[in-house]
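Only one protein chain is missing; all other protein chains are in place.
Letters A, B and C name the chains as they come in the text, with residue numbers starting at 1 for each one.
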Amino acid sequence: MNGPIVQPRVPAVPLLAVEDLRIGFGAHQPVSGVGFDVREGETLAIVGESGSGKSLTALSIMGLLPSSARIAPGSSIRFEGREISALSVKDARALRGGSIGMIFQEPMTCLNPVMTIGDQVAEALRQHQPLTRKAAKARAVELLDLVRIPDPHRRVADYPHQLSGGMRQRVMIAIAVACGPRLLIADEPTTALDVTIQAQVLDLIDRLRRELSMAVLLITHDLGVVAQWADRVVVMYAGRKVEQGEPDPLFARPLHPYTQGLLTASPRLDDNFHYSDGPLNEIPGSISSVAGQVGCAFAPRCAHACTACRETIPVLHHLTDGRQVACPVLITEEHRVAAFHR
Amino acid sequence: MSLLSIADLSTHFRLPNGALRALDGVSLDLQAEETLGIVGESGCGKSTLGKTILRLVQPTSGSIRFAGEDVTTVPTRKLAQFRRRAQMVFQDPFASLNPRHTIRKILTDPLVVHGIGDKPERARRVEDIVQRVGLDAGALDRYPHEFSGGQRQRVGIARALILEPDLVICDEPVSALDLSIQAQTLNLLSRMKADLNLSYIFISHDLSVVRYFTDRVLVMYLGRVVESAPTRALWSAPRHPYTRALMDAVPDPARRRHAAPIKGDLPSPQDVPTGCRFHPRCPLATEICTRVEPTLDRLGDGHSAACHHA
Amino acid sequence: MPTALGIVIISFLLLQFAPGDAVDVLAGEAGSATAEGMAEMRARYGLDQPVLTQLWAYLSNLVHGNLGWSPRYNMPVTQLIWDRVPESLVLTGAALVLALIVGIGLGAVMAAREGRLTDRLLSVLSLVFYSVPAFWIGLMLIVLFSIKLGWLPSGGAGTIGSSATGVAALLDKLRYMVLPTISLSLFYIAIYARLARVSMIEAKGQDFVRTARAKGLSERRILFRHVLRNALLPVTTVAGMHVGGMLGGSVVIETIYGWPGLGRLAYEAVMGRDFTVLLGILLFSSLLVIVANALVDVLHSILDPRVGGSDAA
Partner (left out) sequence: MQPESVTQFQPVPAKPSGEPPLVAVPVEATPAPSIIVPLPGLSVPAIPVPAIPLSGPRPRGAKRALATVRRNPLALAGGTILILMALIGLFAPLLFPGDPLAIVAEPFIWPGSDAAHPLGTDSLGRDLLSGIAHGAGVSLRVGLSATALGLVIGVGIGAVAGYFGGWTDAVLSRLIEIFQTLPNFVMLVVLVAIAQPSVTTLSIAIAVVTWPTVARLARAEFRSIREKDFVMAARSLGFGHGRIILSEILPSALPPLIVTASVMVASAILMESALSFMGLGDPNVVSWGSMIGSGREYLRTAWYMCALPGFAIMLTVLALNLIGDALNEILNPRSHEDRR
């Protein structure tokens, strides 16, 4: 009895746990009941089109929502087990830029045009660490080197307008990881960048994830990026999570009609399908027709929709391999069994 | 005879701090009812090429022949006739429609300007085109801001088609649209092409879309064509290292977490490298690449590449 | 400087349309002018030459810093202007500084309280400042502070015959400056307050402010390091443009307060139809505006690294 007991290694608490997150602007609720968690060291991707609420979700974790936005009571965001909304102003600030770093879509406008990049990196350092001006500057050069900015000693005195888009995004990353965060939130980090630069930046983020042993929450609309870089994927549609799973099974066998639609609607680089062979699969309609509608938000565009879909919001079904899907129609017994046997 | 034939076209801009060679000696041929893709990254000149072909931007040198006629230097007066036959679909469906005009006015004005039809005839044409692009006639008296991005892009396509052109230049027509709307728009363009016997020049940075939608592809880098080939041939055997890098850079579900295919930043078109423009980033670069600019050589089967090592 | 040359030519040509000249006025005042006497005077001042010759003579004089001769004051225009410039600069300078400090301060307060009562009240107040004619507020200030309360002098630029020196002299000067400075600056206080408010609100919404928040910076630090500096760029641009406006405004203010500056000289020149002086003042103040714009450009390139810097790599 007193002998050593080998505990199964179960992570006690996820690094970040979001539950029933609802964000409203007046009567309008662009995020309505989203939950997911991010484990230590993993890359979780949230994928969705514009209007899916993915960026608001990210901003709410950082406490950066616009002032007109309200997080509904009952929503919960816990970081390392602590409820973020319960933190004091000071603790919340310590979290931002300290334990959680964030990078944004537009590297052009996200840096202050009248401050040198070195000062902007150093500022993040000095906010969270007791460093002298000189030490912070030296550390800033190291960080610029870490994010592979060539010639960091010289570049540290540059202003943002002297850098290319890719370089600016590297500076943003340097700022975000300056204090060794546990979690990096990347909100469409490469959307504004060229494809060869995008590959470099994503490569960099993933390398830093490993080197600094942090988790990454990747917000994107690009399924290719998700498939290539994520450990787990959350698919959002009109403010709700519609599907979750690991990328390989999710993309090989999407269960939600929306995920299916997205995958078949996009031409794929690896397949030989050509316009002369036939039209692409379409998802009819658009997301903007959602407002004021009861039932499943995707129902008006869904080929499988039944009466029930138009009346009640489908619950999230948890399948045994960790997959989740918010559609009752396509989960047949067969899927369930398949899920069990995996 | 090709519908459009461009020889050695250059467009340079004067900027306060020097010249910008946006387009530097580009040649291409477009057959009737063909879709030619133009692909490349920022600053490669693909958008300038589209605008220069329509003379929305003045070329610095070179020639543009449309249906056998030289339109490079036709006076602005006569340009209208050419523009009736060559149209453009723009990237941003929000910026490309005048926010203060109704859809009806947006679609009718081109007919008025070109003196086509009388009032009822114009109305008939407008209603016809609106239906063809999949909008209902009720849309006509509304303003652009009342529509979603996808619907606006349909209006943009309708406007380009109302003059019944032969050539439509599509400048990133789906890049500003959500994925689920992209498919709708591409299908619409493809249907219109079949219905109206159109030729397209399809400008895009998205390789997967280009692969699906084009018959032939021009890959551009810093104002020059580096490779040109029929679409299927290009994908089965890309010859230029830049083309390969570009294809490798596209996130691919089949390859997880691989290293970025090329290092280095895109150079500024104001500061173009010597020799081969791609040499500072090229894995194959040798000494000759730093000195001698490669020409676009025919490699057979309609495939050409501008590389010393192709 | 083509702008300066353009100004010289335009204003010179304008003055050719003027009915009557200084000789008419002098003659009228003397009351006993004969036609020959007037012609002789015109010849003496070169007023009988063809227009282009006069312009050429004027231009070549200008190159030597000579703005001509005032028949009315019987002294060189350059001398006349130089005597008045310091007083004008002191007044407009003080008004500009006051307007910037108070205006930006008010603007910052309004931006911080955006949409709330303080903001609304101050907005209305600044709009009132913006709507009040400066000459009228000048008169009303005299009524209140000089006539009713007797605190401040109603005009002049210093106590006449005062033998005070040093600090006492400065204080005396300041007493005379208070009312004209306030009258001249109210309008600009309003402009800067409203502009500072708008650009601070705009700067607060910029993406880089969100970045600063994501770094965990305090609101205070965000305000001073990130918002304020960017918000002040448009204010400096506009302030530079206002030097001309202030010089113009000082015409009325100096007239009301009997302030011996350029503005008052301009008024006297108009009344006396002394167009040489008027033209000189117009040119000189344009020159001041050009200098001010150049200074603002320099200031701007210090404040904003994007101006005149090197471009993207």
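FYI, a residue touches a chain if its C-beta (ideal position, glycine included) is under 8 Å from a C-beta of that chain, and two chains touch if they have at least 3 such contacts.
Please read all numbers here as calculations on a predicted model, not as lab measurements.
Residue-wise, the contact with the chain that is not shown comes from B:96, picked out of B:5, B:96, B:151 or B:231. Of the listed residues C:211, C:255 or C:276, the one in contact with the hidden chain in the full complex is C:255. Across C:38, C:198 or C:228, the residue that sits in touch with the chain not pictured is C:198. Remark: the omitted chain is touched by one listed residue; of B:132, B:159 or B:240 this is B:159.
Residues touching the missing chain, restricted to subunit B, are 13-17, 20, 22, 40-48, 50-51, 54, 56-58, 79-81, 83-84, 86-88, 90-92, 95-101, 109-110, 113-114, 143, 145-146, 156, 159, 163, 171-172, 175-178, 203, 205, 268-270 (touch as defined at the top). As for the chain not pictured, it touches subunit C at residues 2-3, 6-7, 10-11, 14-15, 17-19, 124, 127-128, 130-136, 139-140, 142-143, 147, 183-184, 187, 191, 194-195, 198-199, 202, 205, 233-234, 237-238, 241-242, 244-249, 251-253, 255-256, 266-267, 270-271, 273, 275, 278-279, 281-282, 285-286, 289-290, 293, 297, 300, 304, 306-312.
In this section, only the chains that are shown with their structure count from here on.
Measuring from the averaged C-alpha position of subunit A to that of subunit C gives a distance of 55 Å.
Centre-to-centre separation of subunit A and subunit B, using mean CA positions: 32 Å.
Shown for subunit A are the residues that touch two or more other chains, namely 164, 167.
Counting partner chains per residue, subunit B shows two or more touched chains at residues 265, 268.
In the complex of the two chains, the subunit C residues touching subunit A come out as 206-208, 210-218, 221, 225-226, 229-230, 233, 303-306, 309-313. Within the complex formed with subunit B, the residues of subunit A that make contact are 49-50, 164-167, 194-200, 202-203, 206, 221-225, 227-229, 247, 251, 261-262, 265-270, 272-275, 279-284, 286-288, 301. By the touch rule above, subunit A contacts subunit C in their complex via residues 62-64, 93-98, 101-102, 104, 106, 109-116, 120, 123-124, 127-128, 159, 161-164, 167, 172, 175-176.
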